[in-house]
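The other protein chains are all here in position, but one chain of the complex has been omitted.
The block that comes next holds subunit A.
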Amino acid sequence: MEKLLLEMRGITKVFPGVKALKDVNLAVPQGEIRGLIGENGAGKSTLMNVLMGIYKAEQGELFLDGEKIEISSPAEAIAKGIGMVPQELNLNPYVSVAENIFLGNEIKNKFGMINWEKTKKEAVKVMNIIGLNIDPSDIVYRLSTAQQQLIQLSRVLATGAKLLIFDEPTASLTTQETEVLLKLMKKLQVQGKTIVFITHHLEELLAVTDRITIMRDGQVVYEDDTVNMNESLLIEHMAGKKVVKTERAIRELKPDILLKIENFSREKEFSEVSFEVRKGEIFGIGGLVGSGRTELISAIFGITKKSTGQIYIDGKEVEIKNPTQAISLGMGFVPEERRNHGIFPMLSVRENMVISSLNEIFNGLFLKKEKARSVTNSYIEKIRIKTPSTETQIKSLSGGNQQKVILARWLARESKILFLDEPTRGIDVNAKSEIYSLIHQLTKEGMTVIIVSSEHEELLLLADRIMVMHEGRVKGIEDAAKMKQQDILEIALK
């Protein structure tokens, strides 16, 4: 048997309320390129973060080169020869290539000062390994994304890493750049490096890896040599065989088109997106993280500027340059990052709820606090928000209740079209099902909902139709009733 470089045994990691990793085993032989794949939230990144010492696992053991090790910080991981090329670049854009490569690993002279001459020379040596031909004195922000990615890789190589983790390195690269990177991985393998490659791109995995590990719901569900794998097999195991499909009534929708989006594009985010949403419909948008879903609805709502595209409401073309205009056209937006983009943590439940309708409760002289309070109370009752009072600071509420307050913000404004971005992220199971039934109830009362979710079960459960996006493009729009869970992945990836 080949010599194992890395072995992770029985890794279990619990986040408050969720078991992110359940007894995960991963063994990677010396010199292998291992593919790691799974849906969003399957636990790939968590597992790698445990390996890098960013998270501490509750249970489990790590072995490197057959030796049991403990890693409690990224610095320790690096010292032991493990390096990660992260998904998001973390270079300092305003300093030189050479300084970036040796960041945290500076070459000093005997007085403890940085030896710039040697730093540059060594930087060139490291870059030569991967055939990168850049002046080490160049300032990083002037370089292309692909070049920056390679500098990130150079940094990892400069630490002398023998195990390299690539976390979705091709997400922001063009096809040609991706090919270069894949060839590079093969080259590094020949030089004796061991690689763990995380990606959503099946063809890349099948092209470059020796063996593939598939994760789902915090567990390794399948593992085999790449020669025995194909795309359908991968998708089947990523999605799981169990098809969760709760019974739901097939709803009769009027044929009137309420919202029509035509030819929407925004540079580097999404392009030529067109779709129609009927009155009272729940329109789901699915796809993997980074497919441009959030970016799309942000641009529709006027949070960001579109490059091209038209919006029609009730058949009439409308102009939306900022959220204020969107709101006056009857739209509402519940953002993905509740804490950062949704709530005003220091304000009360009441103020958070009425913030978008202050002009309606202002009598020209005073804000009618009593009216605000009664409006707030009516929604607290109607959608069952658990809060001690209308005056409680919103930050002391649970995630699910905060989310309901933000929903109520738009109900109080009598919005007609509601955009929900990952409405149940970080919310416990009970609150989730409450929010589901709330959404259903709202559409019965005439609300039209556009929902973005990474949880495919959620889309299948809620939506009338699902639009699947991948890399900023629409890959298909289907009736949810006819779809199975793996269809979403299949449409996205094929």
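FYI, a residue touches a chain if its C-beta (ideal position, glycine included) is under 8 Å from a C-beta of that chain, and two chains touch if they have at least 3 such contacts; residues count from 1.
Criterion: contacts and distances are computed from a predicted model.
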Chain excluded from display, named as in UniProt, from "NADH:ubiquinone oxidoreductase 30kDa subunit domain-containing protein", "SAM-dependent methyltransferase", "STAS domain-containing protein" or "Ribose transport system permease protein": "Ribose transport system permease protein"
Among A:395, A:444 or A:494, residue touching the chain not depicted: A:395
Selected from A:60, A:240, A:323 or A:476 as touching the chain missing from the view: A:323
Chain not shown: contacting residue from A:102, A:197, A:270 or A:333: A:333
Among A:79, A:95, A:346 or A:481, the residue in touch with the chain that has been omitted: A:346
Option touching the unshown chain, where A:121, A:386 or A:444 are the choices: A:386
Footprint left on subunit A by the chain that the document does not show: 301, 303, 322-324, 326-328, 333, 335, 340-347, 351, 355-356, 358-359, 362, 365-367, 386-388, 395, 409
